[in-house]
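Please see the structure below; I have some questions.
Here the complex is missing one protein chain, while the rest keep their positions.
In order of appearance the chains are A, B, C, D, E, F and G, and numbering begins at 1 in each one.
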């Protein structure tokens, strides 16, 4: 695991930018709603994350934190 | 005489543009004042006028009329 | 037999500009163009606020005087209402390039179909010689008593250059009236501006460098030299945009 | 160990933009730059009127909200009063390129020493999706329900192109935030804009193409495609002026 | 004409802003220049397609300043033209309005007021009464101010505004608020589609001087005597408007022990309060000024004298109340109840204010008593 | 400090506009943003070099709109700042003034009134009284309006304006006219050069948040309850200003049979007329409001009751007279004599108006009687 | 007769349109009615609501302070408007999106799984019609027929949804 990705679910607005941006394609919308009625993004295979931070870069809500290990 | 130059003395404001512009150098300020306190321009040698109309072109007051004969 | 005399589209009223002021020459050129196109009866002229605020006395056609800088908006309202009118707006550099910047840029970008005569005399003439947006670097005015210092007072605005990159303007040219050859070219440019409007092409603007001996504190002769030696190098004459052939 | 998370110069308050709105990304980039220069304590941000009117909630520094379009004038008043402040103005396309045209052009030509972040989303977001000066040809908005027809509604304004010929601006660049690579470049441009101010060079403006899925009536994904396929061809990315090396 | 959208008398459910926009087109508006601002955006949005249908021009101007000056041009060409805005935007138009008033061009404009001052908010408010009635611009001029109280009036007043504007060659405006602009209720147009080709000709318009003397529209009158004459001419016109065009609505004033004076939305709330009051046996009457300028001064004077107690209810901190005070002439007790900032008072609140006003003792005639503070 | 130009009390001959400009700098003005317009051009012209000397900033703005917003920025940074204009230009500033009033920033501005409406002319006029006192901009706000009557006051009022502006965090303005601006007469500054470094600190300015909580200046208050609170807060402030800051001059009111109410230039003319009248044994008094807002309402009410005849003289078609009517409360006869359009009345004319007012019979109390029409 | 209802939900849930439909139906029944929309400061994804009053008498203010009925399409709406409901009033809430239970016990509560029903009908877009159906059958502010016949006026040019909307209304009307 090269990086830890933390998603602040309450902030996510389901724009999908991070999903699109992730070179590893390891982000997807959850099947539940957050308090604002959006499906927050979740990370499917944390171990594959390269820590490239592109998800962080494109997230309009700053809902993603990436900690390179 | 190629042209008739008529100067409307009351309009002249003595800017000297026509004097400057005349290729024949046949325009000069009169030695008297017009009603506005300017020395109106007068033509010294009407017979030398070529009718080039440059004096008309540069006169801000349209105080000069040129009639080509 | 050719006669050069006051054009028919002007009234007999004498003009009240200072000696050597360029406004009078420019008025005549516009009137000649109106005469030549024979459009006096469908022309409306727009006077600005500036020394030329009195042009409604001089042009013998329908005339409307407008708020400072807003002539392009007024022209827009008029041409959109009666497209067949021939509308020219006559504006100074304070009017067009300071307070009226937004109206100018947007009429240009909307390509409103009227003709703008832009008299750049590098000064606020009417109000007594304050700095204009087009005042030259180091030029003394009543609000730049130590000379325009570009780092403090800003750089002069080059209107034609600024408008040229926009898609709206059809025809932009800078000319001068401080000498006979310039006057003749200025006439051609004004005529082209009107032609572009008559052809329904859109926005045209003719920027005219014009001496203001009073505002510059110069004799008439020196004022003309100033145009030659100081203004033209900064404001190069020429066509900045021409889509009339398109 | 590098951590990517909300910059220190932002408050913890969640942002209230629509899903996929570019404003949030741009805010973060600015805040990162402020963090990196460590200038939060001497920075003042200026909020416009537009969707980003609430940025005083998001930036953790002194913030002032201004009348629609007038941020450049306010910034001028501030920088002239306290030159050591770092001032950035954050403005939308309606704010900067419609109602604020004159203020923008003149702050640029005076080369006022502040940094302008110009968010071009081709729409009036806040008021409900009306045509902006930068709205694309044929784009439907609530005031161009049949699509922007350039002959009627005018051409989109290219702000960087229009300002570039002026002598005042020091640095003008157009970037985008609709994709990751653009975001990284946008950050560099913003940083350069601030650097230019810190170096006392004068006016800088970074134009940022920014998706507005709501105003455009598109999904977030389609909105990004729209930036790529429609906006960028009309508004080419790149540096329009750079005197920072001079 | 098949561009007519609704039949006269046909009942429709429509937003106040849209009713006003449709009413304007119906009344002959063929030029709109405006700039978006909440809570009036439905006006330009509606007109952006509706004027297209009607063969008119819609321009989203670069600013409110440009918009009002576009109207100067359009009206000068004889076109019934319109702009609308709110708060800040109307402030920016003040110079242009002053020009238009001086040039005596007939235009119609609307202020759908939002909370102020400054950027304020977008909620319903009546804080621009002074600006509208006192001419926020420079110089001695007045504009005709109509204050609708329903969507029905929002739709029908544009016709009135145009007719008055044309009759007196003067700007006429609608002063509404976000509530009247945003709400829907059934309304019907009470006038026929206006055929613009049949409007009376205008002898001052810029149409090219073919076949006539050239015309000049000009507000610069350097000669002080000429400008003074122009000012007195305007004054006479304003006096005429005052004499002929005052409009108001009275309800239950016959037996009232107290009169509420309120316009627009406040007047609606007042009606609610009055209904509730009457159920409780409290005799309250209503005077609703419909023209805010010309102000219904005679009836205010009369009611002040006859009833002796007036309660002014406004959605601001007290503006109309000054006119009421001015014309009450020290003849009645004057109470004020205001809710600024976008708050719309409730009928209950106003009822409470009525009761407190009725209970008040030892109040000096003619002085304004702020019930908010009591 | 050697940038001080005149000693306190030193008699100088100076133009009103220049006195005002010098007075502003002397009172601590270090930022001017303005746009040329006659008849106030001496103000920017003077400040263009004088502020340079004083280490301040002079900017000729691209427009009046930009100018007022530059002040918003400068005042937000704590700088005593100034703008000035006339008529049209002040109209364009109304939006900005409304913002500044809402943001509670202290600024000083001047309107050297010219003939209006529209472009009007450049002659002395008082046609912008309503605009100044009623807030020509949108929303419920008021600005403090000082009306100098001499070059001396032109020079000394800027200090007062700044002090009031700072004290109440409110815009304060001077309402003068072309005559006061253009004329010269001897004057002397009655206050010492203000050391700007010793002005009381401000706790709301934008200076960077080093060592303190960050600050926000904002006029958008979306929550109606918050905006309402802000409006009532402003209201309370205005009430305080009304209670504390009313200024006026009374002359010969003790034994008067008629009182002239007039401000600025009109008051000067009134003095002339009163002198002439008294020579003829006619007892006339003068009330000269110095603050037009807050209005000297109590003294008007008192004089109305005690004297019973008031003649309002204005260089317009009747504006101040409405305030007089409002506060006279139906207790006195009210006469109006006006000269709009740039005409300055003569003492003889006013004397004649006095005589006609004194002769009038059967006049209804509280109604405005236009002597121009009689 | 007088009925004051606040319909509230996320922007995009069609609460404003539902209110317009209700008011239109009232007009066709020659009742008086007002409709007043309200948007949050948020952009899309924020909350929106509208106040509709249907009455046989003159309606002064279109603003409702103590609603007879509240229709809450999402949780923030429930939180905001439940407390304002008149004693004995009706609360209709979208139980598909709101998991918590209303807390008052002095009101009449109807839980409608509007999204689920709507999804069954093929599109969540008609969830607003489901709750409107419930509202009608609960309050009889207007008749269901008036609502249905008003649909074409309100949803112009969207004929294909006509049938779906009608079914949604009917499904909703089964909740009481």
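Quick note on the criterion: a contact is a pair of C-beta atoms (placed from the backbone, for glycine too) under 8 Å apart; a residue touches a chain by one contact, two chains touch by 3 or more.
Everything quoted here is computed from the prediction, not taken from an experiment.
Among C:7, C:22 or C:125, only C:125 touches the chain left out of the display.
Checked against the hidden chain, the listed residues F:265, F:291 or F:369 yield one contact partner: F:265. One chain of the complex is left out; on subunit F, the residues touching it are 11, 13, 179, 182-186, 265, 268-272, 275, 344, 346-347. Summarising the interface, subunit B meets the missing chain with residues 13, 33, 35-38.
Methods note: only the chains that are shown with their structure count from here on.
Subunit C and subunit G have CA centres that are 61 Å apart. Our note on geometry: subunit D versus subunit E, Cα centroid distance of 38 Å, whole angstroms. As a whole-number value, the distance joining the C-alpha centres of subunit D and subunit F reads 40 Å. Counting only residues that touch two or more partner chains, subunit A has 13, 38. For subunit E, the set of residues that touch two or more other chains comprises 62-63, 65, 88, 95, 99, 118-119, 218-220.
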